[in-house]
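Yeah, one chain of the complex is gone here, protein chain that is, but the others are all in their spots.
So, subunit A:
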Amino acid sequence: MMLSLRSLAKTYPNGVEALGALNLDILAGEIVAVIGGSGCGKSTLLRLISGLESATRGQVKIHGEQVMAPHPLINLIFQEPRLLPWLTVEQNICFGIRHLDRLEQGRRLRAVLQQVQLQSYEKRLPKELSGGQAQRVAIARALITQPEVLLLDEPFSALDAMTRASLQDHLLEIWRDAGPTIVIVTHDIEEAAALAHRVVVMQPSPGRILEEIDMDLPLPRHELDLEPYKKRIRAALRRSLASTDQPELNLNEAISNRRVFS
C-alpha cells in the first residue's frame, strides 16, 4: 500500500471540524480524484497527507511509515503556482534539488522542461509567464524531485479550458512515464472522469467520504464514453449536497471553488 489514511481527523483551532475519521487506502501508481462541494475538507485532506498540517486524530502512512512532516517522497501542487518571484523559471524548478550536483540538476531540468513543454523559458522570471506556463513550472518543480506521491489541489481550475485540457494530457503523460501515485482534488466532474482510476466523492461537516466510484476504463480516455461514470459521480455529488445547508445551489455553483482559493 502506497498511502494509507486511518481515522484521519482534523479540527482547526477555530473549532471547525474539517475532517472526521476518514479512511482511505491508495495503491502505488493509482490516480485518485477527490471531488466534493466547497468546504468539505478536500484541501485539508491534501495538506494532511503532505505533512503541511498535522492531524488531530488518526494518521497518514506512506509505505507503512507515518507522515509527521513534509516528506521527501510526497509533493503538493497548489491551486496557484506559488513560484518564488525572485527566482528564474530554471531556479524555481530546481528549488527542491539544490543539494544534487550540477550535472544531475541539468539532466533532470532538461527532462522536466521537455515534459511540461517549457524549453527556452528557463531564464524568465515568474512575472513574465502566463497563468498556464506558471502552473507548468509549478508542476515541473514538483516533478523534478521525482516524488512517489503527487498531490494536486485543484491545479487547473484557474486556467482556461484549452490550457486545462492540455495540462491534463501532460499529467497523464507524466503518470505514464514516471508512474507516481496521484491524488488530485478537483471540482470538475469531467476532469475526475477523464483522469482517475477512482473517484472519491466527499461530504462536508465534518469532511468524510460519501462514495468511491471505480473507473474501470483504460487511460487516456479521449475516445471513450464517460457519460455513465459522470452520471454516477453527479448523482453522488447531489446526495452530498443534499446534506448541506445550501441544497438549493445548483451542482456547478456548489462545487466550483473559483472564488474560494483556500
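Basically, a contact is a pair of C-beta atoms (placed from the backbone, for glycine too) under 8 Å apart; a residue touches a chain by one contact, two chains touch by 3 or more; residues count from 1.
In this section, contacts and distances are computed from a predicted model.
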Omitted chain, identified by the protein name its UniProt record gives, among "Branched-chain amino acid transport system ATP-binding protein", "Xanthine dehydrogenase", "HTH-type transcriptional regulator lrpC" or "ABC transporter permease": "ABC transporter permease"
Touching residue (missing chain; options A:P13, A:G64, A:P85 or A:P218): A:P85
Option touching the unshown chain, where A:I35, A:L48 or A:L76 are the choices: A:L76
Contact residue for the chain not shown (choose from A:L100, A:L125 or A:L217): A:L125
Full-complex contact with the absent chain, from A:G29, A:G58 or A:G96: A:G96
Touching residues (missing chain, whole complex) on subunit A: 50, 52, 69-70, 72, 75-76, 78, 80, 82, 84-87, 95-96, 125-127, 145
